[in-house]
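What you see is the complex with one protein chain gone and the rest in place.
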Amino acid sequence: MGSILYYTLGAIISFILAFTVGITYMGLDRKITARVQNRIGPPWYQNFLDVSKLYFKKTNIHQGIMQHMGAAFMMVTAVMALLIVPIFNHGHFFPNLNFQGDLIFLLYIMVFGQLGMALGVGQTGNPNAAIGITRGLSQMTGYEIPWVLALVALMIQYKTTSIVDLMNVQAETGRWLMFSSPFAFLAAILAMLGMFSHAPFDIMVAPNELASGPISEYGGKYLSILMSAGAVFMFAKLTLYVDLFMGGSSNLLALLIKTFSFFLIPVLYGIVSPRYRTEQAIRYFWGWPSLFGLLAVIQAVILK
Amino acid sequence: MKEIKTKIIERIKSHFQDAVERDYDYNRLDFSVKKETIPSILFYLKDEMNFKHLSHITCVDWLEEKEFEVVFILWSYTDRLQVYVRTRIDRDHPVLDNIDMIWRQANTYERELKEMYGINFTGLEAPEEFLLEDWEGPPPMRRDFDTREYAARTYYTRPGREDAQDVRETIIKRTGEELPDFAKKYKR
Amino acid sequence: MVFNDKNSQKIVDIIENYARKSSLWILAYGTGCGAIELPPTVTSRYDSERLGIHFGATPRQADVLLITGYLTTKTLKRVIRVYEQMQDPKYVIGFGSCTINGGMYWDSYNTINALDRYLPVDVYINGCMPRPEAVLAGFAKLQKLIQAGKADGANKYKENLDWYRTNQKKVIPNWRMPEYNW
Partner (left out) sequence: MNMIYILFSIFLAGAILTWVADKISGILRDLFFLLTVLSATTFFYLKIPVGYTTNITLAGLHLQWGITAFGWYFSLIVLGLGTMAAFYALSYMKGKERLGYFYFNFLISLLSMMGILMSRDLVSFFIFWEIMTWSSYFIVIYKGKHVQRSGINYLLFSAIGAYAMLMAIVMVYAHTQSLLIPDMIQAFPFFTLSAKIWLPILFLTAFSVKAAMMPLHVWAPDAYSDSPMAYTSVFSGALSKMGIYGMVLVFVTMISYLPNDTAFRETFAWLGAITAIMGTLWAIAQDDARKLLAWSSVAQLGYIITGVAIGTELAILAALFMAVMHALFKGTLFLVVGAVEKQTGKVKFSEVSGLIRKMPWTFIAALFSIITLAGIPPLGGFVGKWMLYQSLISSNHVILVVAIFFASTAAFLYCYKFLFGFFLGQEEPEIAHVREAPLLMIIPMLILSLLESILGVYPQIIFRPLDAAMQTLGFPATQVHFWNTSVLFNEWGNQVALKPLFYAVAGIFLFFFLVLTIKGWKTTRKVSTKDISTSGEIPKQNENLTYSINFYQPFLRAVAPAMKRRMMTYYREIGSGLEAFFDYTRRLYSGNGQTYAIYVIIFVVLLLLFKNSLFS
């Protein structure tokens, strides 16, 4: 009983942390974009205001039970990913469920919410939303290839599928995996661009073309929960990248610096990029990123 | 261009005796025909004379003569020449042959003319109302339709615009022109 | 949230209104000619995003309905539907003289002359067309109203629905709109 309480408390604290950091990063994203475009831009806390405004909406509508649950599905994925990815080294903060931190489980639970969300979106009956979903799922088949290649390379080289073990490897050798497995790092970084569906790969939410795609019928509390889930999920993914390639982090400051530097990659790449069509995006991911992934696998097999 | 025009006029004249031509611009020709001739002359222009493109169908309301003048504007890509085909129809019973089997896009223009002027095209397929939704008044582009009176009757007018002037009166005041008789009837 | 205490309700109101006023999402529904003034308003020159004002894509997400110019009866029908699809609290800004008294289309057979007969307008912005400075001034006024809790056009609409409906049905004779269930 005590352990359950402990984990629940840990889950709540890490959720609050992830929510705060994730929403702040989203605001910083807008700020950075504005500065690059020679604007002043919104304050860094703008997304807190957006989320709370949406949550304070007085009326809400939904088109059916699946849409009502869609946002909750998305939140499940975000929080589960957060609980499985170790936030700090050695689990001296709340270890949550990360004693099992299995990469394959993580890959699959990441899809859980997206499929649930897609079902919710499907029930709205809005054709734009369905088109957005088909684009998103198609794009997912694109970036999963380099991402899985990178992960498989790491798993084979270090003979483990656990995130914690990979972090321990980096602690023992004293070298971050981004230096000892550079190709896997490159492939994962390029896959990350698609995973965050930031600018060149944002055709699924194209606001002017698709009326914001999947979320076009979501408003009020539903959109608020979705935005929070997006923020938490983003933070979980950034932490995963830090854990895999930068050896995790031992204190909050290091965590923030490392995650933010990872966060800058899709943001800065996105600012200067136009938008890919879906099939172009898929072919992009099956080109150079997958080649880097293959190199990573070859390196892993040789060094094994 | 001169030769082309002459040739076209000759051929049209030989086929359609009622055509009256008018040549007043560099690359423009103008034929006035009876309304019964319209489909055949358009067919002829399209198939034999290479006027493949129907640019527009428009209408002029000759209120004083109680007639509508329907104008078909055609363009030839090979000769780079524009041809106007005009016909006059009775204003009280405006009926004309439907030509959307010659050009598919004529359907759109005809629907517009039907709604805006009340011209009936025989056999025109119009699935639903086109530009005017839920319109119950007379065709609004006819010159005897008083739009100001209609607007005042239908829409709430916010007070404070009573001094609004008719733009024609302003022009007359400035230039010293005479207002035509027919216009005086519809003066505001 | 239930607060019996009046003061705490006041505090909650202040927080909620602050969030609402600092994050105004415009519905990108361009009517008339005024929509062309919005690109300069949101891009680098005037940068409305620093005030939290940016475009929302669909009525479900948006807070502000901008009527950017004259409304024909045909467009009015769509605008009413879009307005009713938006979620409370929602605001309407009438934009340009056409929405105030018909502007240069005052005697046209198919444009309405006074927007506030058909939709509850919170703020009017004068001009033909208003420049982006004027647009931002209008938004600032709206923000003040929201913070003071006075921008309750949606409530007005709900309470006087019959009056609005009568006016709407007068200019849209063939009323085939789905019923608005609150």
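Order as written gives the chain letters A, B and C; numbering starts at 1 within each chain.
Convention: a residue touches a chain if its C-beta (ideal position, glycine included) is under 8 Å from a C-beta of that chain, and two chains touch if they have at least 3 such contacts.
This is a predicted model, so every value here is computed, not measured.
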(request) Name every displayed chain that the left-out chain is in contact with. (result) A, C
(message) Considering the complete complex, identify which of A:Met80, A:Val205, A:Met227 or A:Leu255 is in touch with the unshown chain.
(response) A:Met80
(message) One chain is left out of this view; which of A:Ala72, A:Ala171, A:Ile271 or A:Leu295 touches it in the full complex?
(response) A:Ala72
(request) Could you tell me which of C:Gly34, C:Pro59, C:Pro120 or C:Gly138 touches the chain that is not displayed? (result) C:Pro59
(request) Quickly run down the residues of chain A that touch the omitted chain. (result) 55, 57-64, 66, 68-69, 71-73, 75-76, 79-80, 83, 97, 100, 102, 104-105, 108-109, 111-112, 115, 118-119, 122-127, 130-131, 133-135, 137-138, 140-142, 144-145, 148-149, 152-153, 155-156, 159-162, 165, 211, 216-217, 220-222, 225, 277-279, 282-283, 293, 297, 300-301, 304
(request) Just the residue numbers, please: which parts of chain C touch the chain that's not shown? (result) 29, 58-60, 77-79, 81-82, 85, 88, 176-178, 181-182
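The criterion applied here is as follows: only the chains that are shown with their structure count from here on.
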(request) Report the chain closest to the protein's overall CA mean, measuring from each chain's own CA mean. (result) C
(request) Report, in whole Å, the distance between the mean C-alpha point of chain A and the mean C-alpha point of chain C. (result) 36
(request) Could you grab the centroid distance between chain B and chain C? Build each centroid from C-alpha atoms only and quote it in angstrom. (result) 40
(message) Show the residues in chain C shared as contacts by 2 or more other chains, in ascending order.
(response) none
(request) Spell out the part of chain C that touches chain B in their complex, as residue ranges. (result) 73-74, 77, 100-102, 106-114, 117, 167, 170-174
(request) Would you pull the chain A residues touching chain C in the complex into a rising list? (result) 30, 34, 37-43, 46, 49-50, 52-54, 56-61, 207-208, 211-212, 215-220, 223
(request) Quick one: which bits of chain C touch chain A in the complex? Just the residue numbers, please. (result) 15-16, 18-20, 22-23, 28, 43-44, 47, 49-50, 52, 55-61, 63, 87-89, 182
